[in-house]
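The complex appears here without one of its protein chains, the remainder shown in place.
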Amino acid sequence: MPSPLRVTVWNENVHERANPLVAKIYPNGIHGCIADALKNDKQLDVRTATLEQPGHGLTEKVLDETDVLMWWGHAAHGKVEEAIVDRAIKRIWEGMGFIALHSAHYSKIFKRLMGTSCSLTWREAGEKERLWVCNPGHPIARGIDRYFEIENTEMYGEPFAVPTPDETIFLSWFEGGDVFRSGCTWKRGNGKIFYFAPGHEIYPIYFNPTVQLVLRNAVHWAAPDGTRWIDSCPQIPADKAAEPLEIKGPRMHKEGEEGFR
Amino acid sequence: MPSPLRVTVWNENVHERANPLVAKIYPNGIHGCIADALKNDKQLDVRTATLEQPGHGLTEKVLDETDVLMWWGHAAHGKVEEAIVDRAIKRIWEGMGFIALHSAHYSKIFKRLMGTSCSLTWREAGEKERLWVCNPGHPIARGIDRYFEIENTEMYGEPFAVPTPDETIFLSWFEGGDVFRSGCTWKRGNGKIFYFAPGHEIYPIYFNPTVQLVLRNAVHWAAPDGTRWIDSCPQIPADKAAEPLEIKGPRMHKEGEEGFR
Amino acid sequence: MPSPLRVTVWNENVHERANPLVAKIYPNGIHGCIADALKNDKQLDVRTATLEQPGHGLTEKVLDETDVLMWWGHAAHGKVEEAIVDRAIKRIWEGMGFIALHSAHYSKIFKRLMGTSCSLTWREAGEKERLWVCNPGHPIARGIDRYFEIENTEMYGEPFAVPTPDETIFLSWFEGGDVFRSGCTWKRGNGKIFYFAPGHEIYPIYFNPTVQLVLRNAVHWAAPDGTRWIDSCPQIPADKAAEPLEIKGPRMHKEGEEGFR
Partner (left out) sequence: MPSPLRVTVWNENVHERANPLVAKIYPNGIHGCIADALKNDKQLDVRTATLEQPGHGLTEKVLDETDVLMWWGHAAHGKVEEAIVDRAIKRIWEGMGFIALHSAHYSKIFKRLMGTSCSLTWREAGEKERLWVCNPGHPIARGIDRYFEIENTEMYGEPFAVPTPDETIFLSWFEGGDVFRSGCTWKRGNGKIFYFAPGHEIYPIYFNPTVQLVLRNAVHWAAPDGTRWIDSCPQIPADKAAEPLEIKGPRMHKEGEEGFR
């Protein structure tokens, strides 16, 4: 387990500058609020990055030094450059943890990791949400009772078009009668992925102490626990085969050649 | 279960025209050989499509009338248009089966469904491959004994960088000492996906009767069994909520508005 | 797909005889009510079996002729003989579908298939339950809108201690504020398993038309689709190996001997 654990909190940082209500709730941005919450954990080394920075703040160096990447996006999914998405996904395959927050269900990076549409239903009425813990022994639920509540939330509801999660950590109950798999995990390559639904920009959800606890727990859970490895799809020459081997047939590729990608 | 089951065999059809050895083995193309093998099954209604056709032969109409899509590609992955990939993936999410053959592990469509690099190791030596059945009761293995062999094959070996398969149907043993998960299934949306490794263009593998049996079995297994459904991520207005609900908070979106994508 | 599809509805049939309220709701037993609901589907060949019959009504012959077994139990889990559980589980591994209803979460057979405690929380207050469809395209949800409701139900709530389901088909919302994964699938051997939570004995839940529709859908989904296969853990003699092989080391077992179980 890396120590300290290096976390980068990424935010598109759009609503905070365009909408006075959001600006008032999050004067330092959603990323600023989350970073503060994480800094309460002395094992974490926290930085932030935003869309308008060069390379969206996610240079090769930054990603190389990131153990867990947290992602908040909504209005500007389409403005995230493909090259940066590629770069971040490569690091996830190598083992960097990835935590997708709220409307990041529709981010390019999350959709590409899932391979599904990631659609859901939604309603913005400031209703109450109650998040139930599906497994009280799971590290992401550490310190949380049977459930916790968010007084005013945007409803995200089923059907949630994702591949079957490896684990469902939270299920949400909504005042308006809906339900949602609001905390789910997957793995892609060596990267652990956690999707956590709460976080609508117009309510002060990231100031909720239990939401903050979940984020800290999730960072520890998503930390890399293996060695960095990334595919290269190498050709193994016949004379390097594990068993003695003669070339018997015609060939398309020359020795040492790379395959088509 | 649709009856007859409508299958479209897609092939980039490049090597067959560029390489005399391949042309000699597959005078009607790999797609032609596979289509003939499928036509032995009278429950199947088989057509083919290739890269050089308008829309790569995969128009809205063709895909709309396809229950299972089979895909062979290698040298021309990069020439497949994104819009066609989007179109095919949308149909897979709706329930169309998808069978990726051999070097299609690196096709745009397969990589986007998996969310991983899909890399593997490989060697072209004409060596022997033996495919073991991991579950003799599985419909894809119907009619196959404990194993079957391919005399001359290209080796595809581990590590195979895919998400954990829902089921591993075949594991391959290679003369040169390698192993591979050569028959695997996943689901994305309502589409059933089967990856089947054999099929190097320079050996007559698709004439192998057991390989042909696997393809026919796989088509039946991958057939849609639900109703067509595709996400639309709808806003559910507060007055349409399942429970009586008053709007309590400020809002970002107007009633009836679409969300950001 | 077998045709007709042979279904056996098993019920412990205890409350119906001991409790006048239950007897009044289900004069022909819960199994009788469910069997009637299935018989509306002319593709199904339906029979029932109950605890008090010889071999609990599940003789070798009955199980051999059963494609899908449905199970209702509650007060008498402990009275089900281990030998009958073994017999039924062997058939599930061979491919017989298994549908566990309501309190069958604690049946011997379901717990042995899951390998977990299968515990949950519960409350008996006649409250309202709303079951949301997590995937409207899934065959088990065919013909069902976004959700359906049960006016009076027993609450079954999270945490539900089962292995991660292969698919979550229904999620329940409860008037009292709880949630539950109320429709889930798994596979063990070749047997498809569906757990469906509604069905408390003291409310007329199995008369609900949508509940009946789910049961019919589930039977079709759970039907065997492969060939019957069951393990035998055979010793493969060295001279029957796929590759030429000389015996090189000392041995514990004689040729032809069976292994330890």
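As written, the chain order gives the labels A, B and C, with residue 1 at the start of each chain.
Quick note on the criterion: a contact is a pair of C-beta atoms (placed from the backbone, for glycine too) under 8 Å apart; a residue touches a chain by one contact, two chains touch by 3 or more.
In this text the structure is predicted, and so the values were computed from the model without any measurement.
Considering the entire complex, the omitted chain makes contact with A, B, C. In the complete complex, the hidden chain is touched by one of C:19, C:59, C:210 or C:227, namely C:19. For the chain missing from the display, the contacting residue among C:57, C:97 or C:159 is C:159, taking the whole complex into account. Taking the complete complex into account, C:74 is the one of C:74, C:87 or C:220 that touches the chain left out.
Checked against the full complex, the candidates B:122, B:156 or B:173 give a single residue touching the omitted chain, namely B:173. Seen from subunit A, the chain kept out of the figure touches residues 1, 94-95, 130, 135-139, 141-142, 147, 166-167, 173, 187, 189-190, 221, 225-229, 242. Within the complete assembly, residues 15, 19, 21, 74-75, 77-78, 93, 103, 106, 112-127, 152, 155, 157, 159, 161, 163-164, 175-178, 186-189, 200-203, 230-238, 241-243, 245-253, 259-261 of subunit C touch the chain that is not shown. For subunit B, the list of residues touching the undisplayed chain reads 130, 132-136, 157-161, 164-168, 171-174, 177-181.
What we mean here is this: only the chains that are shown with their structure count from here on.
Once the centre of each chain is set as its mean CA position, subunit A and subunit C turn out to be 36 Å apart. Centroids built from CA atoms put subunit C at 31 Å from subunit B.
Inter-chain spacing, taken between the CA centroids of subunit A and subunit B, is 27 Å. Multi-chain contact residues, meaning those touching two or more other chains, occur in subunit A at positions 157, 159, 161, 164, 177-178.
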